[in-house]
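Note that this complex is displayed minus one protein chain, with the remaining chains in position.
Per-chain numbering from 1; labels A and B assigned in written order.
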Amino acid sequence: MSDIEIVESLKRDLGARALEIANPDRRRIFLKVAPAELVGAVSLLRDKYDCAYLATVTGLDRGEAFELLYHFASPVACVSVRTEIPRTAPRVASICAVIPGAILYEREIQEMFGIAVEGIPDPRRLNLPDDWPDGQYPLRKDWKHVRPAEVIPGGKS
Amino acid sequence: MLNKLTRWSRIKSPWILHLNSGACNACDIEIVAALTPRFDVERFGVLLKATPRHADVIIASGPVTRQIRDRIVRIYEQTPNPKFVIAVGACAMSGCVYRGAYNIMGGIDQVIPVDMYVPGCPARPDAIVDGVVKLLGKL
Partner (left out) sequence: MSFEIPIGPQHPALKEPISLRMTVDGEVITGVDIRLGYNHRGVEKLAEQKTWIQNIYLTERICGICSHSHATCYVQAVEKLMELLPPRRGLYIRYLVSELERVHSHLLWLGVAGHEAGFDSFFMYTWRDREIVMDLLEMISGNRVHYAINTIGGVRRDIDEGQKAKILEGVATLRKRSEYYFAIGANEPSFVARIAGVGMLSKEQAVSLCAVGPVARASGVARDVRKEDPYAVYDELDFELCTADSCDVLGRVVVRVKELLESYKMIEQMVRNLPDGDIAVKAPRKAKPGEAVSRYEAPRGENIHYVKSSGADKPERLKVRAPTLGNYPATIEMLKKGFIADIPLIFAAIDPCICCAERAVTLVDAANGAESIVRMSELRRRALARAKNAPVKGNAVWPF
């Protein structure tokens, strides 16, 4: 299927649930859905559009909302599913039941942005160290790192 | 000159422990490449050992991440005296491009005392061999 055919087919299948569909470049399709429709859209992509392969999940801090992008790849196109969740209620459903390989990426957004992924099979931290304090989410835009003073052995600090 | 060097090396014949404290792996591959036939650090009697209890020299690479900091200190304490530390690569010296990252302490010398610095990103195997031999000369 070509890009245009995929876009048209998605419009037909999702109807009003597809808030926005964009095709900015060859083989790149961006689809926006509401958080409640996420699992349904992912299941549809897996079953009908051959998008069983999830490349990664990107989190973005947009100010009043967090944006999540799920990047899927089929043999003919790269479909990225976008949802927006409010900063005051950062919760999203887990897609691990549909795509088992999503577990590590969901753990990463949990610890980096503080987004609670509901239904995640394994909620532990992925990358941050064991002694990282709770409540500190490094990839949020308002989180700044203060570098501790460096000690230069045998020299001026 | 070469005879004096090889004599020193045969007398000392240090056993090396390779420590990676969160690096990108380039310096580590160059350290292992120093063992391969082209650079061959084994002709100086240097052997790569796996456990800190047998090591004389610790070759450390990488900027120190928070998670591995305690383990590095522990490995340093487990190594018996006399021991020496060589910091290989720009990351081990000061953090290289990662300075300022939230999970990085800086160079290896923020955590354990260092005796020799080998610069480069990554340090070439010849530079590493040169650093090891110079350290042997100082002993």
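Of note:
Going forward, a contact is a pair of C-beta atoms (placed from the backbone, for glycine too) under 8 Å apart; a residue touches a chain by one contact, two chains touch by 3 or more.
Nothing here was measured: the structure is a model prediction, and the numbers come from that model.
Only one residue from B:Ser13, B:Thr36 or B:Gln78 touches the chain missing from this view: B:Thr36.
The chain that is not drawn here is touched, among residues A:Leu38, A:Ile99 or A:Val117, by A:Ile99. Across B:Thr65, B:Thr79, B:Ser94 or B:Gln110, the residue that sits in touch with the chain not pictured is B:Thr65. Residues of chain B in contact with the chain left out of this view: 18-33, 35-38, 40, 42, 47-51, 63, 65, 67-68, 71, 96-98, 100-104, 121-122, 124.
If you put the missing chain back, the residues of chain A touching it would be 24-25, 27-28, 30, 52-56, 58-60, 69, 71, 73, 75-76, 78, 80, 99-105, 125-130, 138-139, 145.
Throughout what follows, only the chains that are shown with their structure count from here on.
Once the centre of each chain is set as its mean CA position, chain A and chain B turn out to be 39 Å apart. Chain A makes touch with chain B in their complex at residues 128-132, 138, 145, 147, 150-153.
Touching chain A in their complex are the following residues of chain B: 65-67, 100-103, 106, 109-110, 113-114.
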